[in-house]
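This view holds just a subset of the chains, kept in their places.
Note that the chains take the letters A, B and C in the order they are written out, and that residue 1 is the start of every chain.
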Amino acid sequence: MSPTSEPTADEPQHRSPDVDHTNLTSAPELTAADLGLTFEGGHRAIEEVGFRIAPGEFVSIVGPSGCGKSTLLRLVAGLLTPTAGTLDVGATSRDEHRPAFVFQDPRLLPWRSVTGNVRLPLELLGQTSAETAATIASALELVGLTGEDATKSPRMLSGGMRMRVSLARALVTEPTLFLLDEPFGALDDIIRQRLNEDLVAIWQQRRPTTLFVTHNVSEAVFLSQRVLVMTPGPGRIAAEFAVPFEFPRRPGLRAETRFAELTGEVSATLREVSA
Amino acid sequence: MRHPLRGLLSVLMPPLLLLLLVLAVWHTLTVALEIESFLLPAPLDVVRAGWGDAALFLKAGFRTGAAAVGGFLASLIVGCVAACLFAQSVWIRRSCYPYAIFLQTVPIVAIAPLIVVWCGYGMQSVILVSFIVSLFPIITSATTGLLSVDPDLLDLFRLYDARRLTVLWKLRLPSAVPYIVSGARTSSGLAVIGAIVGEFFTGYGSSSYGLGYLIMQSSTLLKTDRLFAAVFVSTLLGLAVFGAVSSIGTAILRHWYGTE
Amino acid sequence: GTGNEPAGPSADAEGNAPIKVRLALNWYPEAEHGGYYAALVNGYYADEGLDVEIIPGGPNSPVIQRVARGDVEFGIENADRVLVGRAQGADIVTVMAPIQTNPQCLMVHAESGIESFEELKDLTLMMSSGAPWAIYLQKQLPLEGCEIVPNPGSVAQFLANKETAQQGYVFSEPYVVREKGGEARPLMIADLGYNPYTSVLIVSSKQIEQNAEVVQKMVRASVRGWKAYLESPEETNRYIHEQNPEMSVDILAFGADQVRPLCITAEVPLDRLGTMTADRWQTMADQLIEVDAIEAGQVTPSEAFTLEFLDPVAEPSTGEASTGTDP
């Protein structure tokens, strides 16, 4: 596909044939047409954005800083209301497909410990502490935080640890719609790659519809079924790339030529639109 | 590393030194400017007046203090509850603030008859006045605090469609704690003056009296040294309540926020 | 228990349990309430089968309101306020008036040489300028060059500044001034013609209707108390001092001395203590109308008081001294 071709909502879905469907929960389909958002001050953040994301699809979004990626995610999450166009998140009630959101800034409640912060979404969904303890522990383990860390207050955490807490907070609810705004930005490569693999595994298991914002093109390619490239603000979708690699994706994939080729292609497009 | 007694000493030294300085200046003023003792008594006279009747001042202080603490606690609770209501919508705020302001701007002398007729003379009326006088700062600072929430955290709660009550309980109230503490500091002093003024107008008559009676009568009878001794006790009372509120507040803030 | 306790209430002659009544004062206990305390201390109330609780007051005590509502059975007020209260709808009645001459005065410094109201000139007058007597005073006098400022509640200002005059009660403030080394000359407001009865005993008319007998007993004992107080106030003063410890026994003694000539006047000898005249009530009402405290026609002065509970023997035959209906 040519990187300049505009994607439309009618485009065929890219679904890899080797995905594990056994555990498939019904995930929402996301459709946007002519979506636009102008902030109150008059700043146009995104413009004429259209896409269709299949239930259970994993789509990455890359684009220059300030192009409106976070804004797009907030629109999908229902935290902002579009000022133009339509957006359908495939749910009749908010309860049905409640998004889990990893914010770009890892905002934690300063008066709660790490565990307390991770427990928050469960509390808000009405689960009692008794049944949640194990869930929380496993989420914390997944992001590589120890039992000692679990009792710390947010002020005593390093930047990366805060980000991981925020990630655990999103994971703990087992969502069907997963919105991640650069969750791995502040993490070292080791933990980042491990989390990449874990994220793929989680996604394969539960198949949430996933929108993943990142600055790292190779991460985008490694994780997703499709990569959307946005233009500088006001952001539009400049190009989209199908990622035809089979799942589960193994670390070895990064070393393969087809991976390097696709990554190079996406990077080139990104550089082009940024210029 | 540090001897606990030295710690205590270092806490008390500076205020005591300043106190000595103030007393010296005050003494010099009364002597040098020949200020009449019925206007401003010499510090020594005040001490003598207070010391001579220490038991009485202590008892009066306790009585007034109890009412002040009662009024303060009532304000704290009612003020926080009211602020929670106020934080719910700008309409409630707009509609109800006038009544809160009424409570703050109404001179006690104007409503004292109502209070006395409905609650009678005595402690309960004094507490009520102390409550009325100290309520507003809690309402206004708690409301400000409840509304000054980090918008990103609010988004987090919105994601889960948290009910208003949940947002209030789990986000707004904890965020408002520093503001509530600041309001409580102000209220603590107001509760004391409220109790004293309450005693002026709705107090216990005179057989079992608080500082309000002492102040009123010493003022009428121009026993200025006694008057200042009573005022001094009321300041100590204010300090005690303020100190307690501050320490608790600081402890909470340090524990929760790691700030001073 | 200092031995100054009033004689406790006991069953009366017929063996009935004592009747509990409350008497609300309009200020902290002072010499102006001396007779009522004397009745308590000397057991006159108990003799009548009454168990009287005297409730001290203070600034702005709502005595009229409480009596009118029936929160307390009896109250002590000044006669002009009784009229003001009636004008506002408080159905209260005066049943005795121990102090015939109003103790309200305007103090000037003795060294100022001022001897009469007409000489008030170029002074700062510290007085509750909204009070009826103060308005009356302003209407009556030219007060050339005088500045009227609020009454600060203490005589400090007065002592500090010789160019001042200040309101006071003749048995209290002048004493304080003297104690602090000053000398005050009181100019009696009564001499201006504004002379409401003071420390009068009030009840609600409902009380009179339903419990005339109790009112009768109360008045009788109170009159006895006042007579006793004027004769020998010492023991009562000690009791008042206990109730109001900031008032020294000395100042109370001074007060008792001052209050005697205010109670026993040329028109009202000791044996008619407590009596009132319709003329004076009428004058008072007219004066209040004059100073805008009440509106014309708002009160009927004759309804504001009754002499029916005072000893009829001592009364000149003016009113129908009926004994009232049985409860």
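Simple rule for what comes next: a residue touches a chain if its C-beta (ideal position, glycine included) is under 8 Å from a C-beta of that chain, and two chains touch if they have at least 3 such contacts.
Note that the coordinates shown come from a computational prediction; the quantities given were computed from them, not determined experimentally.
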(message) Write the complex's composition as a formula over the displayed labels, counting all copies in the file.
(response) A x2, B x2, C x1
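Criterion: only the chains that are shown with their structure count from here on.
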(request) Pick the chain whose C-alpha centre of mass, unweighted, sits closest to the average of all protein C-alpha coordinates shown. (result) B
(message) I'd like to verify one number: the distance from the centre of subunit A to the centre of subunit B, where each centre is the average of its C-alpha atoms, in whole angstrom.
(response) 51
(message) For subunit A versus subunit C, what separation do you get between their C-alpha means, in angstrom?
(response) 86
(request) Could you give the separation in Å between the centres of subunit B and subunit C, each centre being the mean of its C-alpha atoms? (result) 37
(request) Enumerate the residues of subunit A that touch no fewer than two other chains. (result) none
(message) I need the residues of subunit B touching at least two other chains; which ones are they?
(response) none
(request) Sort out for me which residues of subunit A touch subunit B in the complex. (result) 74, 77-79, 94-95, 98-101, 103, 105, 107, 109-111, 120-121, 123-125, 153, 155
(request) Provide the residue numbers of subunit B that touch subunit A in the complex, in ascending order. (result) 150, 152-153, 155-162, 166, 170-171, 174, 177, 256-258
(message) Give the list of subunit B residues in touch with subunit C in this complex.
(response) 36, 38-39, 56, 109, 112-113, 116-117, 120-121, 200-201, 203, 205-207, 213-214, 216-224, 226
